[in-house]
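Note that one protein chain of the assembly has been removed; the remaining protein chains are unaltered in position.
Going in written order, the chains are labelled A and B, and every chain counts its residues from 1.
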Amino acid sequence: MPTLTTPIPANPAADWLPVAVFLVTAVLFAAVLLWIPRLIAPRHPTPDKARPYECGERVSGEFWQQIHIGYYLFALVFIIFDVEVVFLWPYVRVLGGRLIPQGLGLFVFFDLLLFVGILVVALVYAWRKGVLRWE
Amino acid sequence: MEIPLSWYLILAAILFAVGVYGALARRNAIAILMSIELMLNAVNINLVAFARYVTPRELTGQIFAIFIMMLAAAEAAVGLGLVLTVYRNLRHIQVDEINLLRS
Partner (left out) sequence: MSAHQLAFLVLGVLILVSALMVVTVRNLVHAALFLILCFAGVAGLYVLLQAEFLAVAQVLIYIGAITVLILFGIMLTRKITGGAQPPLASHWKAAGAGAGAFLLLLLYVAMTGQWQVSDQPPMDSTTTLGLALVTRYVLPFELASVVLLAALVGAVLLARDETR
């Protein structure tokens, strides 16, 4: 097993100040927009106005409806392949940056192929079980 | 190094204790799953902090953290599957009332 080389030092000057400014601005923007109507809009609540709005119809049934199990199964398949993408990303960075140690290229390639292949089995299983079909 | 390592450790310790409390005290099975996710996050904070402060050339702790995230996703998927199975059979998921195995 080759030793682990550490090629690139972290960028110490990576500047996250714009991100912080963006976050603060976003929160302030939403807060101010919610706050202005409280200041200037007239409010005369009546029971009819306080009801949830359903396109003008009378509200029928309970608010908390049980959702279809299909949503959960879809989310299940999604979470598996979400994690796969997270694992593949550093991989791709290494391949693209030509950082693979000498003579390991094929090994790394089949490595990746095996990783994706096993998850293709998972996809085929979900497919055969009808998870991808909306009943 | 502006922030001492102990700050991260103390924060992670408090977060882990909050998760332990939630996992022990909550009645709803999904709330217990959420508390377990809190505990896993506390562990990840510790691992990444140690990777940054103790082994900054190898970042071993970050590799552990990424595998823990993967396992957390798998755990959430299977755990919620179990909760759904219990709900289908008992019509509730209050863990202190689940006693099917008590004869």
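Criterion: a residue touches a chain if its C-beta (ideal position, glycine included) is under 8 Å from a C-beta of that chain, and two chains touch if they have at least 3 such contacts.
Treat the numbers as computed from the prediction; the structure is a model and nothing was measured.
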item: Where the missing chain touches chain A, by residue; value: 1-12, 14, 16, 19-20, 64-67, 69, 71-73, 75-80, 82-87, 89-94, 97, 99-101, 104, 107-108, 111, 114-116, 118-119, 121-122, 125-126, 129, 131
item: Interface with the unshown chain - residue positions in chain B; value: 1-3, 5-22, 24-28, 30-31, 33-35, 37-38, 41, 44-45, 48-59, 62-63, 65-67, 69-78, 80-85, 87-88, 92-96
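Throughout what follows, only the chains that are shown with their structure count from here on.
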item: Distance between the centres, which are taken as Cα means, of chain B and chain A, whole angstrom; value: 19
item: Touching residues (chain side chain B, partner chain A) in the complex; value: 57-58, 66, 69-70, 73, 76-77, 80-81, 84
item: Residue ranges of chain A in contact with chain B within the complex; value: 4, 6, 69, 72, 76, 79-80, 82-83, 86-87
